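With one protein chain held back, the other chains of the complex are shown just where they sit.
After this line comes chain A, so read on.
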Amino acid sequence: MEPLRPSDHHDSKRESITQPKLNAVGWLRFGWRQLTSMRTALVLLLLLAVAAIPGSLVPQRSADPNGVIRFKRNNPDLFPILDGLQLFDTYSSAWFSAIYLLLFISLIGCVIPRTLHHWRALRAAPPATPARLNRLVGFTERQAEGRLDDVLDDGERVLRRQGYRVVRYGDSISAERGYIRETGNLVFHFSLVLVLIAVGFLGGFRYYGQRVIVEGQTFTNQLTSYDSFSPGRFFDESRLDPFSIRLDEFVPVYDLDTSTGFPIALDYTAAVTIVEQGGEREEEIKVNQPVGIGSTTTYLLGNGFAPWITVRDADGTAVFSQPVPFLPQDSNLTSLGIIKVPDGLDQQVGLIGFFYPSAAQLESGALTSLFPEPDQPVVTLNAFVGDLGINDGVPRNVYALDTESLTQLTGGDSGEESIILGMGDSAQLPAGLGSVEFTSLPRFVSVEIHHDPTQAVVLVAALLALAGLLTSLFVPRRRLWVAAAARDGVVDLQYAGLSRGDDPGLEAAVSQLAQQHEQAISGRTSR
């Protein structure tokens, strides 16, 4: 070989291995074999585990949309980069989907040939006895007295009793058992595919929505009645079951943790009346006890207070009178609420209110709540006037008041004191607008209504997978052979076994077979 010339110079000798020339189909087959290899499956599995990590480090749009908005506000420079990488939708992102789709293709491509192979093996007889049993596992030799056929018949009986499929090959017995190991393995992997299909296809028919219901109010299952709604791809409004829920009463039970001063919630119970096609019924919804209505399930999410506020004009006519859900801000249910009065008064009025169920005054003069029960309910209000922005028909957030373009009349820098109301109190609004009253104190609950046709299928698939896993890991697949040779009225017996896959008990099984065979022979001859 000339070192100064390249190895593949035109007149150089071909010294390396001749690689096969693959055509397009050949390359496809090569690619397919690589994809369905154990090594690829292993690498994809580990990659899937690693790829799932980013979804736990940053908030996800599906689970925590508020967290995503908060992240955007706190990290305005980083947000677009991470969003471009689809990190806020990790589990529906292109790269995560690519990994598990490849993994499933690899799985299916491997499992289908294995199923065919197993189907044939299930119907085949155990193979012929190997010539040299001493090369197999657990080789044992014994002697027995009697006729060769009788001795082998005893052996067959012993093996059949242990659940083996037994075949006699001349002077030897071949036995096999543990087919369920491979069956369980295939069931496990097919169940995973079933989960994927169920979620992928039936998931399109999912929907869920949230709604705040105040005590005494009724919610009707219509698309417009929901506060927020998330439909699947195939959702159709006509699919909503016709029913209504009225919240009769919400009863929480609290205790006080004396070491920390924080309240401890012991129980939440919402008593509701459900009207559906079958009739009317009363139910209780608790946190771990949702209520099924038709094909949906209703879950108890949160709760709070909805003080009934009545706003009257200068003549005393009520222009606004309804309960207003105040959103809880801490564990003692200090709550924040917004009241908008667009019509009926001389100007459009917006009120920002704080509610304290058990109000107490701090040293600074500010109010706080000591406990989530309404022992001393107090509402404080600050009034704003101006254009509430509702007139132009653009929908505005009910729970937020944009005070940029409004004039503050009480509290803050206005010079006037904030309006403070106890239960049943009323106070005058500034500028002769009228009066506001804290009439009563109903509670509210927020419920979530789910319709998920994937649930039943995924549960069945998961249980099948668990059963398949148990058999595929713990049932040994093994073959046992007994070879006999007659010699001067004595039968020489040889035992050996072989397993497919992990079988730590194989040697013990062979020696146990020898022992039991011996017992069976002596049991027969003693009779």
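Here, a residue touches a chain if its C-beta (ideal position, glycine included) is under 8 Å from a C-beta of that chain, and two chains touch if they have at least 3 such contacts; residues count from 1.
Criterion: contacts and distances are computed from a predicted model.
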Protein name (UniProt record) of the chain left out of view, among "Dipeptide transport system permease protein DppB (TC 3.A.1.5.2)", "ABC-2 family transporter protein", "Spermidine/putrescine import ATP-binding protein PotA" or "Cytochrome c-type biogenesis protein CcsB": "Cytochrome c-type biogenesis protein CcsB"
Contacting the left-out chain in the complete assembly, out of A:Phe79, A:Tyr268, A:Phe354 or A:Phe371: A:Tyr268
Contact residue for the chain not shown (choose from A:Ala124, A:Leu466 or A:Val490): A:Leu466
Contact partner of the left-out chain, one of A:Leu35, A:Ala52, A:Leu102 or A:Val193: A:Ala52
Options A:Asp387, A:Asp402, A:Glu448 or A:Glu518, residue touching the unrepresented chain: A:Glu448
Chain A, residues in touch with the chain not shown (by the definition above): 38-39, 41-42, 45-46, 48-49, 52-53, 55-57, 59-60, 62-64, 67, 90-91, 208, 255, 257, 259-260, 262, 264-268, 286-290, 297, 299, 301, 330-331, 448, 450, 452, 455, 458-459, 462-463, 465-466, 469-470, 473-474, 501-502, 504
